[in-house]
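Removed from the display is one protein chain of the complex; every other protein chain stays in position.
Just so it is clear, A, B, C and D label the chains in written order, and each chain counts residues from 1 on its own.
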Amino acid sequence: MLSAEEWSIVLLSLRVGGVAVLAVLPLAFGLAWLLARTRFPGKLLLDALVHLPLVVPPVVTGWILLLAFAPAGPIGGLIERWFGATVLFRWSGAAIASAVMALPLMVRAIRLSLEAVDRRLEQAARSLGAGPWRTFATVTLPLALPGVLAGLVLGFARALGEFGATITFVSNVPGETQTLPLAIYSALQLPGGEGQVLRLSALSVAIALVALLGSEMVARRAGRGTHVL
Amino acid sequence: MLSAEEWSIVLLSLRVGGVAVLAVLPLAFGLAWLLARTRFPGKLLLDALVHLPLVVPPVVTGWILLLAFAPAGPIGGLIERWFGATVLFRWSGAAIASAVMALPLMVRAIRLSLEAVDRRLEQAARSLGAGPWRTFATVTLPLALPGVLAGLVLGFARALGEFGATITFVSNVPGETQTLPLAIYSALQLPGGEGQVLRLSALSVAIALVALLGSEMVARRAGRGTHVL
Amino acid sequence: MSFDIDVRRRLGETEIACRIEPGAGVTVLFGPSGAGKTSVLNMVAGLLRPERGHVRVGERTLFDAAAHIDLPPEARRAGYVFQEPRLFPHLRVRANLLYGHRKGAVSDVDGVIGLLGIAPLLDRWPRTLSGGEAKRVAIGRALLADPAFLLLDEPLASLDRPRREEILRLLERLRDRSGLPILLVTHDRSEAERLGDRIVAFG
Amino acid sequence: MSFDIDVRRRLGETEIACRIEPGAGVTVLFGPSGAGKTSVLNMVAGLLRPERGHVRVGERTLFDAAAHIDLPPEARRAGYVFQEPRLFPHLRVRANLLYGHRKGAVSDVDGVIGLLGIAPLLDRWPRTLSGGEAKRVAIGRALLADPAFLLLDEPLASLDRPRREEILRLLERLRDRSGLPILLVTHDRSEAERLGDRIVAFG
Partner (left out) sequence: PRPPIVLAAASLQESMNAAADAWAQMGHARPVLSFAASSALARQIQSGAPADLFVSADEPWMEAVEKAGKLVPGTRVAFLGNRLVLAASAGDRRTVALDRAAPLLAAIGQGRLAMADPDAVPAGLYGKAALRKIGAWDRLEPRVVRAENVRAALALVERGAVPFGIVYATDARASGKVRIAGIFPAATHPPIRYPVARLRTAASPEAELFRRFLISARGKAIFARYGFTPL
């Protein structure tokens, strides 16, 4: 059904998208929390900063990432010094690009759900002896779960489709950074590559469908209590 | 400050993004409603279809749009027949591309908010004599407003950054389809174009910032009643 | 004008059945917690669909399983005070009160507001109201919707004695002057005996 | 063990001030709707911060504006039954009841559940509960959190008479045996007189 090469592209895409979305989830949640629950000077600026990867064309995001993560760049220098490694041409770099592109979508979705959480339930938890952390873990987080799930789905879908930032940042290295969209790009460069393009696109869609199905199932399980029929 | 050419690019981007997002909003709301409130066979498929433009790389989306809207294509043929016009190489085509790319983000955000609306309030409205439409307009819609606003912001930001589908679908026609990202792409192709890239990117960010500010203000006004302090 | 109700509905484990013979005035639903009182009101209001039976108020048939009649809630003209206030959080108190009010309707807006003592609250958001204040606004909202009958689910719980007295008197007046049929849920026996022309024991 | 409360706080237009001198047993807060009873309970529970004054329970100072003491809610060990049930919608009744329950705590879980008559509800979701059922679960949840004192905001509203009687007896036992200080809001004078060692009139 799938050639060995296609399999490896699919696995790479899953790894890049999965790692990207899961790794960036805590950051996304933290940012969503700051934006939903706190007031501080410069909040609007942070909000804008989070939206940046959406507003600026992906190639520019990729270029900025390149400047930051290059061996001579501010972050790349540190990584080089501490780990003796680079993320350029590496799947970890592709995951970084996907994570950055997915971030605004995840933050918005989580923020929407956090804003809808009834604070009086958190008060009830506190009065029942739960500290802020337990309250967060047992009340806030479960009640914000629809947003977290939506964020994961949106972010993962975005990561699956991410092209411009990735190719600009970590190039198009088969087996390392050549995820599905980059493979599709390569196929598009070939005369008569349309068949391959459609095949790979269908693969993307199939993966997304499975992810969606999974998220809907989790949402249904988790929503049994909260959703009014 | 801005050259006449830059001004016209900015205005075009605003028009394309604004028209795209406002025109697709009713559709997005309708889809969000279907997904949030109804059950029907094939719902998951519709859900997946909505996510498609996110999952598939933008160039592929652009390519599919091209196939559909080309004079020989199924939709393009109809437009040609009825209006004697084409959207190819026209700003209307750029708006279509942006709308398609923005759709999944808008649907998700609106759906999240719709799912959080307390149905018992709708029941109360009905018992007070409001028919389904009045209930929708005076209760459901205002309570889902955070999601609508988030959807508009996300969609507009996405439209501002939309590149791959646009250039593939309607190409890069100055004054007609050359929005900010396309102008940025052109500048990126030339050695030494970085200054121009940064300048145009800053413009995008400034526009997004204004849009964000506006949406936050509307959200604050609308949220006075609903948000627990 | 009076209720003529005979409904049945299963909710989870609970089988709810209620029969109210025609008879004017205030009908009190009395019964232990969980007996199905709220569910009956919901069925009369059109918010919960009975499995069988009928709901008639005066001449009007609101629901009849056999005849396939099922008026939507907005056509039933119920003045429903829910067990919990259910105020619209995005509307100020004034807009909540007037939500169901039609221009030119008979109800005396200022009179109701004054009697319920909610005049100082008109510009407030519902979330800033105390429990009893919210309850009073909910009563006002139902009364101002120009209802053809009233469904009151513990309307006087969490109200202090003087307020309770005034609202009781208002309900008595509505019953006596306009002949408005009233279906009242209460756990207070004195309330039930004072207002109730008939008491339907339950569960 | 007793309350020693003196708090002040402005909410919108309302100036809320409450002073409760030390004294054992059940203190009833009695007053018209909107007087500030719920707000006082919130200040004692640590959910609303007084502008000045102090809150002491027994030997413990929970709040003292002058001494800059302000224990967080979770450290106060209040057993708070809110005016509205505030059950966690994502947890079943059982998990709601046990939310504040620590292993090895003295409270008798089965006893409380039996007494409140909520044993058949344990596997249900809160949204399927009737008003009185939800209220009883909320009472159980507060009692099982092993509280150092109780804050009860109209705990018996929307409960039928037999239930009400049983819960009243439970509260009396708690007061008499464990000497648990109780702050009770009620609009029912008979309830107030029966339970209240002191009645603080308000507003």
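Quick note on the criterion: a residue touches a chain if its C-beta (ideal position, glycine included) is under 8 Å from a C-beta of that chain, and two chains touch if they have at least 3 such contacts.
This is a predicted model, so every value here is computed, not measured.
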| item | value |
| --- | --- |
| Chains in view touching the one left out | A, B |
| Selected residue (touches chain absent from view) among B:28, B:66, B:145 or B:207 | B:66 |
| Candidate in contact with the missing chain, chosen from A:13, A:127, A:168 or A:204 | A:168 |
| Among A:22, A:188 or A:222, the residue in touch with the chain that has been omitted | A:188 |
| Positions on chain A contacted by the hidden chain, ascending | 59, 62-63, 66-67, 70-73, 76, 86, 88-89, 167-168, 171-177, 185-186, 188-192 |
| Touching residues on chain B - with respect to the absent chain | 59, 63, 66-67, 70-72, 88-89, 164, 167-168, 171-174, 178, 185-193 |
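Basically, only the chains that are shown with their structure count from here on.
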| item | value |
| --- | --- |
| Distance between chain centroids, defined by C-alpha means - chain A, chain D (Å) | 44 |
| For chain B, residues contacting two or more additional chains | 120, 228 |
| Residue numbers of chain C (touch at least two other chains) | none |
| Chain A - residues contacting chain D, complex | 120-121, 123-132, 135, 138-139, 142-143, 145, 222, 224-226, 228 |
| Complex interface listing, chain D residues touching chain C | 11-13, 31-34, 36, 38, 83-84, 120, 124, 128, 130-133, 135-136, 153-154, 157-164, 187, 189 |
| Of all residues in chain A, those that touch chain B in their complex | 44, 47-48, 51-60, 63, 104-105, 108-109, 111-113, 115-116, 118-120, 146-147, 150, 153-154, 157-158, 160-164, 180-181, 184-185, 188, 197, 201, 204-205, 207-209, 212-213, 216, 227-228 |
